[in-house]
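Complex shown without one protein chain; remaining protein chains in place.
Letters are used for the chains, namely A, B, C, D and E, taken in the order the chains are written, and counting of residues starts over at 1 for each.
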Amino acid sequence: MKLIIAIIKPFKLDDVREALTALGVTGMTITEVKGFGRQKGQTEIYRGAEYSTNMVPKVKVEVACDDAVADRALEAIQQAANTGSIGDGKIFMLDLGAAVRIRTGETGSVAL
Amino acid sequence: MKLIIAIIKPFKLDDVREALTALGVTGMTITEVKGFGRQKGQTEIYRGAEYSTNMVPKVKVEVACDDAVADRALEAIQQAANTGSIGDGKIFMLDLGAAVRIRTGETGSVAL
Amino acid sequence: MKLIIAIIKPFKLDDVREALTALGVTGMTITEVKGFGRQKGQTEIYRGAEYSTNMVPKVKVEVACDDAVADRALEAIQQAANTGSIGDGKIFMLDLGAAVRIRTGETGSVAL
Amino acid sequence: MTKFTTWIAGAATLLATAPALAQTGPIKAPSAEQMASMVDKGDTTWMLISSALVLLMSIPALALFYGGLVRTKNMLSLLMQVFMIVSIAALVWVSWGYSLSFTSGSPYIGGFSKLFLQGVDATTLAATFSNNVYIPEYAFIAFQMTFACITPALIVGAFAERIKFTPLMLFVVAWLTIVYFPIAHMVWYWSGPDFLPDTPTDTGLLWGMGALDFAGGTVVHINAGIAGLVGCLMIGKRIGYGREATPPHSLTMTMIGASLLWVGWFGFNAGSNLEANGLAALAFVNTFVATAAAAVSWAIVEQIHHGRPSLLGAVTGAVAGLVAITPASGFAAPMTAILLGLAVSPICYLFVAVVKNKLKYDDTLDVFGVHCVGGIVGAIGTAIVADPALGGQGFLDYTVFPAVAGTYDMAGQLVTQIKAVALTLLWSGLGSAVLFFVLDKIFGLRPSEDAEREGLDLSSHGERAYNY
Amino acid sequence: MTKFTTWIAGAATLLATAPALAQTGPIKAPSAEQMASMVDKGDTTWMLISSALVLLMSIPALALFYGGLVRTKNMLSLLMQVFMIVSIAALVWVSWGYSLSFTSGSPYIGGFSKLFLQGVDATTLAATFSNNVYIPEYAFIAFQMTFACITPALIVGAFAERIKFTPLMLFVVAWLTIVYFPIAHMVWYWSGPDFLPDTPTDTGLLWGMGALDFAGGTVVHINAGIAGLVGCLMIGKRIGYGREATPPHSLTMTMIGASLLWVGWFGFNAGSNLEANGLAALAFVNTFVATAAAAVSWAIVEQIHHGRPSLLGAVTGAVAGLVAITPASGFAAPMTAILLGLAVSPICYLFVAVVKNKLKYDDTLDVFGVHCVGGIVGAIGTAIVADPALGGQGFLDYTVFPAVAGTYDMAGQLVTQIKAVALTLLWSGLGSAVLFFVLDKIFGLRPSEDAEREGLDLSSHGERAYNY
Partner (left out) sequence: MTKFTTWIAGAATLLATAPALAQTGPIKAPSAEQMASMVDKGDTTWMLISSALVLLMSIPALALFYGGLVRTKNMLSLLMQVFMIVSIAALVWVSWGYSLSFTSGSPYIGGFSKLFLQGVDATTLAATFSNNVYIPEYAFIAFQMTFACITPALIVGAFAERIKFTPLMLFVVAWLTIVYFPIAHMVWYWSGPDFLPDTPTDTGLLWGMGALDFAGGTVVHINAGIAGLVGCLMIGKRIGYGREATPPHSLTMTMIGASLLWVGWFGFNAGSNLEANGLAALAFVNTFVATAAAAVSWAIVEQIHHGRPSLLGAVTGAVAGLVAITPASGFAAPMTAILLGLAVSPICYLFVAVVKNKLKYDDTLDVFGVHCVGGIVGAIGTAIVADPALGGQGFLDYTVFPAVAGTYDMAGQLVTQIKAVALTLLWSGLGSAVLFFVLDKIFGLRPSEDAEREGLDLSSHGERAYNY
């Protein structure tokens, strides 16, 4: 099993979710995060004081999935989240040691 | 060492924390997240426009622990967070390569 | 590749970012989290009801980096985030299986 | 200066500003035409703006004060409850409330002569507390309407986070009818200063007994406070009470609410004078300084008890001060108003921070501890601060024409005040208990456990207060 | 009671409060010196505080009502738009708006005699609706200024989340000039009750036709509502319209806004009486209960349609009720005001929840569905509720001196009201379309796609509403 972590532009969330659903991945967890990267944030000025934070609002999508789907999921996210402009984000993949469904106590891929 | 990531119902946080404390795990990190899954979110209607988000507020608990405790921690969380109804959440476990306590610079299990 | 997760005190974020930038790590993702640990949170009293939450606001920094930089990054964070007082936080390191830059589809270390 | 000369001078003002009367002296039982010449537009303006200020107290002030104190998931439900209670109470008021409260009937309740405001029009007038001074009846109706709107809204704080919406709305209609209108009638109804000498028994029960309640300590605060206590006992504690932390989700909103309550309360208290004169100004100053004193004294109690003062404490103290000065606002002098304010906070604090925890009733937002207890302190304190010997305004004897200052008897007044408090506690306590019981049997008052856990915002209204 | 006796009694009041006149009876076409003795400070206070209340309706009330309904990323842009529209409109008003609206000119628009307020000073006076009652002209200017401020601000809700800031500000200046001032002149301009008998044609077009609009149903709500519809059609739908969820980012703010709108609207409606008398009190009560009724009826519609009432529904209903009662507030009786309130919500609901979705125009905050539709319901309803046979106030015939009650003809009045509505829809619809078209060609009205996605807060103003 894999844990896929994607940092994407907030307005792409719906597209990503649809793409994953199309693959049969229906569960995922979403976090609002801030990203630093090449993409420069807006310079904000408050009463003459400039704040150039280069901190940009992003959405983090975490999906646990079977090894079998993992690569396709990666690709699906990459395509759905892509706008071609800087700041589109990253996808990371980690090995998932175990998974448990709390309601039933099931473990492994059936738990996803 | 393991990193346990549990997605649970928000009102179960206190129970989970107590269960973990009982095992001697005292540190953990909490994030507010939104979950997609089988559990359907409320349909919200705003002036006639329906939004059926099926996005449900959840709490993510991250706990780093020794291999020795990991399985018991998993079980403890599963039991404490269980209500038997859909949307109870998931627990994921990853291998933790290294851990550092910032204050002292200690590493490994003593750092947890 | 490694995924470094650091839980730090919020006001140390700027220092940590500078330290990482100095190492050439320019991308990172930030989440606001709450920490439980040794550090006791403030006891809050609301109209005579005491809430001793020991929940403390923290910031989580996630950085994906090359194996080559990982140890130095770990050290840099540890030093930048250190105040010597309880609650300074933890750094965790995980193996990163894959990384993709969404904009270009590049994978591996070049994607970081 | 004695009260007597105060009123003599007051009469001088009156004569001067109503010159048509200067030749003839005050007119007993004036005709409608005569009354029409006894209206001052300054008073009309004062009553209209006071009405707007009291509406402001309900929405948004009370809604925010309460809403800020609950958890995010129940914020919207409080806003909705208060908003709809105001709306429903307004309709009930003009339909039968005004008639039941402010027409002649029995000592306990008014009659049906003004149901649906029949007989009222833009030229009919209402009496004030001065001989030969009248205001448009619609202005009086509007002003009193705002009181009927806020009182039931106060109650909901006691069982916030765990009440079903529709039964609550039905409760409000029934409670206004069998509790609020009778008590308003008992305390405030009388035939007016130009007519009472000829109809000395045409008053509500408590008015006739001589109970002093300038702006609604019994009618509004004790009344709502005890209903809240009964409600929270009958509905039971929130799930997780005492185990889960329930910190206020936005003290910012609570502070906005408290501030607007303070501002609006000038309409409530000084507006209750029904005229814009020196007495209204006195009620204004008293309202200002009693509140300030209570905020300070609550902060000091906390400083002593916990080592630091909290905002929630300060604003709770301010509200307690506002509650306590309400019945006394037109009777006290500024310095005794301050003393009343200083005194009320430690007493309410005791109930809110100690008694409640000891007795373990879950009065979510301390409606009992602040409004009922503070109201009782104020009602009893009124007997003291009204004493002309302490610089108070005493009372006017309206059975003679024109009215003269009555002989003040503090001990007797204390007994009267206590009787009025007791009657209100009983009437409202019992009436509310019956209503809660019946509505619970028929509809159920409490949402399902799941609905409560999810929060009333989503479960009752399908909305969230915030979608950031 | 007939309207006639109402006004006779009103005249009695007048005489009594203006004793200098008592000997001589009302004065036709009084001199400036005579007028100076016809001012009552109670009226002046009423107009000043009403002006403050109407400003409160724009900032913060309308800004919050609107802002709470958009996504976080556009919140600040709404606040900014409303704040700056108010500022700019105030400057335009004193520069040329007052002159174009309230001086004699053609039936369609006023003249230039008071450009930059020349000739106005602290001693000049404005007429009211009563013979021989005047208020300081500056008070009238201030009151009307607040109307000129809020009307263009209402429009922006229709195309919220997708408009460029500077072109919008230019639109406001132009729209006030070619749409608002003419319509205000047509509906509200006349030479006053002491002068009209001698100059019976010195009125705006619609005033002369006998159109009734107590506080601005046509001038403010239909006018802004149709401009909003035209704007949202010409600017086009938001990116993601119908696909992305756009839940209100803070119903808390929306509720605060709605509550303050309600409170402020007393100044708008009862202030429009220009005098603090029984009629103002009637307008106050009508405004109160029609709003309450509309909130309740919207909640009931939702209960039936969706199984539960929402806060957004309740406050939308309240605003619809406020809009509907606006033109009728000084004409209806409380019970017919309630009926008007009950009726307006289902009709607006139909437009907001059904028609809009069917026709797929993206009127972001339902400016058309609530303000235009509600305004039309109110304008037409006014013809009904004003009928003295239904307890209404009828109208006064000012062509005789002193004014007497006119003979009410409901059918005729209905036709007049419909004509006024139609003229407003046409004038504002066409005028707005031309302006939007021209400004779009010159500057572009719509921000770039990226700017819209990022949100107008950052892209137009470089700020965020919140940095928690």
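Please note the rule applied: a contact is a pair of C-beta atoms (placed from the backbone, for glycine too) under 8 Å apart; a residue touches a chain by one contact, two chains touch by 3 or more.
The structure displayed is predicted, hence computed values, not measured ones.
The chain that is not displayed touches the following shown chains in the complete assembly: A, C, D, E. From the options D:D40, D:D213 or D:D362, the residue with contact to the chain not on display is D:D40.
If you put the hidden chain back, the residue from D:G119, D:G278 or D:G444 that touches it is D:G278.
Among E:L91, E:I239, E:V354 or E:V400, the one in contact with the hidden chain is E:L91.
The chain omitted from view is touched by exactly one of D:Q81, D:T291, D:Q417 or D:S459, namely D:T291. Within the complete assembly, residues 18-20, 32-33, 36-45, 47-49, 51-52, 55-56, 59-60, 63-64, 67, 75-76, 79-80, 83-84, 86-88, 90-91, 94, 116-117, 121-125, 136-139, 141-142, 145, 165-166, 253, 256, 460-468 of subunit E touch the chain that is not shown. Even with one chain removed from view, subunit D keeps its contact list with that chain: residues 1, 5-6, 9-10, 12-13, 15-17, 19, 22, 40-43, 45-46, 49, 53, 71-72, 247-252, 255-256, 258-260, 262-263, 266-267, 270, 275-282, 284-285, 288-289, 291-293, 295-296, 299, 303, 306, 308-312, 314-315, 318, 333-335, 338, 391, 393, 466. Residue positions on subunit C in contact with the hidden chain: 11, 14, 42-46, in rising order.
Everything below uses one rule, namely that only the chains that are shown with their structure count from here on.
Ranking every chain by how far its Cα centroid lies from the centroid of subunit A, the top place goes to D. When each chain is reduced to the average of its Cα atoms, E sits farthest from subunit B. If you average the CA atoms of subunit A and of subunit B, the two centres end up 18 Å from each other.
Subunit A and subunit D have CA centres that are 54 Å apart.
Shared interface positions of subunit D, i.e. residues touching 2 or more other chains, are given as 462-464. Among the residues of subunit C, those touching two or more other chains are numbered 31, 94-95. Per the contact rule defined earlier, chains pair up in contact as A-B, A-C, A-E, B-C, B-D, B-E, C-D, D-E.
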